[in-house]
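Here the complex is missing a single protein chain, while all its other protein chains stay put.
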Amino acid sequence: MTEPSPTTPLLETNNLMVYFSSRKKWGEPQRFIRAVDGVSLSLREGETLGLVGESGCGKSTLARAILGLAPVTAGSVHYRGQRIDQFSARQMRPLRQEIQMIFQDPFASLNPRMSVGQIVTEPMSIFQLYSRRERRLEAMRLLDLVGLNPRYMNRYPHEFSGGQRQRIGIARALAVSPKIILCDEPVSALDVSIQAQVINLLQDLQQKLGLSYLFIAHDLAVVRHIADRVGVMYLGRLVESTDTERLYNNPQHPYTRALLSSSPVPDPVAERQRTGIALPGEIPSPETEFPGCRFFDRCLIREASCQTHDPPLEGTEHRVACPLAGKEIAEH
Amino acid sequence: MVRFLIRRLLWFLLTLWTVFTVSFFLMRAVPGGPFDGDRKLEPDVKRMIEQRYNVDQPKWKQYVTHLGMAAGVLSEDGQWRWGLPDLGPSYRIRDYTVNQIIAQGLPISAALGILALSFGLVFGVTAGIIAALNRQNFTDTGVMLLATVGIAVPNFWMASIGIILFVFWIPLLPAAGWGSLSHLVLPAFCLGAPYAAYIARLTRTGMLEVLHQDYIRTAYAKGLPARRVIMRHALKGALLPVVSFLGPAAAGILTGSLVIEKVFHLSGTGTYFVEAALQRDYPLAMGVVLVYTVVLYTMNVIVDISYAVLDPRIKLQ
Partner (left out) sequence: MVETILEVKDLSVRFDTEEGVVGAVDRVGFTLMRGETLGLVGESGCGKSVTNLALLGLVPSPPGKIVGGEALYRGENLLEMSAGKLSRIRGNRIAMIFQDPMTSLNPFMTIADQMTEVTMLHLRHTYSEAIKHAITMLGNVGIASPESRIHGYPHQFSGGMRQRVMIAMALSCKPEILIADEPTTALDVTIQAQILELMKQLQESEGTAIIMITHDMGVVANICHRVHVMYAGRIVEQATCEELFARPRHPYTLGLLDSVPRVQKSAAGQLLAIDGQPPDLVHLPVGCAFEPRCRFSEERCLKEQPMLREMTPSGRAACFLDSLDGSKALSKETMDD
């Protein structure tokens, strides 16, 4: 096993693939749902890596595969230089203390029959952290940390609003002092005014505790605000990945460009002047097989060769999976 | 669809064979035999009777013969033949074969069952819809109270009350027997009442759930009158739970009810169900079990098909 060097990323995936076999029809070859199809990314200590894409692009499956909750078909996952994708459930256990997850729907992910105190202390008792007495104190400290009154220890999830529930979810994730939190659409179910509170909280906590986030979202504005680096996914592939500023100021991949120009901006003047690249068509089924680029059908800058040539993700600082990246989009 | 039916048919044969085998050996595993009556028979007489019914042969040989006969490929004396299933002679009801007994009783039980089930469906679904639409007011409470009573009251009691009311006080219907449709009205009502009650509850629950769906709101927003929203948009979804209940319910009701048949002096198959088992009439008991299996299995296939017809999202596998 290699000794982790300071440059080793905290978390890394190499050409990660997660395929699910779809139901086989008699007399037809077995098909696969390529949920994640060869994704390489890395998360460094203390940074936030944003992952954006529309439904079905595989961003949530990727997070689950990292935690060993989805089967890895090929490729690898490394944590501090150590390969973890082939770990057994028992080997994975200590890692669950290092990598925690928060979810989109804060109500569905909290047990309605457990009090807030029980919810937050449960992970501590699973990993046998602290004495029984200390656990309660620690839970109260965490509630205070996430901006909830520690007196709420004995209340139940249904007594809280959506934003407060997400705070409870965050407190539960923090209970085992993780290094990484995988955030799966943590604010998309929340009201606008509450969204901002939770984003601020996550940023605060990152500064105070030196956390690393893999922040999965479909909202490009939220990702721009919180992420240091961003990866854009389409149908299981990473199509573009670079620093946040570079990505938003100089998007290269035609899909990234379309995503950015499709997301409405709260400014009527800008909205009216906008020459929107309305992306035609719909996201194809992940069962579809593509001999070439999987964005071909919807692409506005495609050439004939794209249909047969599957573009690799190229570049060092700014990785793009498109040989025509940056090409002028013809008015249509 | 064709593949679905073929698959189901294969499973059906396997199920029948399993049921046959298990019942065959279980029945014979119980101590005592069909001819061990209260009165001791002369050993010679007993041997002769046993010989007549092939009970003296080893179990496996009996099994092969009976299975062959039931499958329609063997005759009683072990000769090859090709024909309808033959369940053999009854041990207890002399001079009758099991086939004859079932052929006589099943039409009565089935006619009674179909009538009872139709009654249960019509009343149950209507009452369920009415209750759901009047949720939590007097009508709803009344209908549901009646439904609870319908489930709770034993049907022999309901039968007695029915006879007192409609035969003696208001002489509308015959008290018992078989012959015309009017003979079936009272027994069908008594047999169907608990089913009606249960179907009413299922319909009400299903309806209430569907009425909360977004697409019902859409239907109202389209300007459709309430009656149309209920009948066209809500009913299909609300009936799904009823349909899945109908499978086992129909099998139970079609194969006859001991109590109702006794009370109204109907010679359906329900009576034999219990008696055959008690008297160790192996062939008759086996016949009744097989008939029940066939009806239950067929009903379940029909339920699956109706599900697919009702809900386009369901594909027959």
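Each chain carries a letter (A and B) given by its place in the written order, and its residues are counted from 1.
Methods note: contacts are C-beta pairs under 8 Å (C-beta built on N, C-alpha and C of every residue); 3 or more make two chains touch, one makes a residue touch a chain.
Everything numeric here is computed off the predicted structure, so don't read it as measured data.
> Check the options A:E54, A:E98, A:D297 or A:D310 and report the residue that touches the missing chain.
Missing-chain contact among the listed residues: A:E54.
> Of the residues B:P58, B:G83, B:G179 or B:P312, I need the one that contacts the missing chain.
B:P312
> Which one, A:N200, A:N250 or A:S305, makes contact with the chain that was left out?
Residue touching the absent chain, from the options given: A:N200.
> Which residue numbers on subunit B touch the omitted chain?
Those residues of subunit B that touch the unshown chain are 213-215, 217-226, 228, 232-233, 236-237, 310-313.
> In the complete complex, the non-displayed chain touches which residues of subunit A?
54-55, 161-164, 191-197, 199-200, 203, 218, 220-222, 224-226, 244-245, 248, 258-271, 276, 278-280, 282-283
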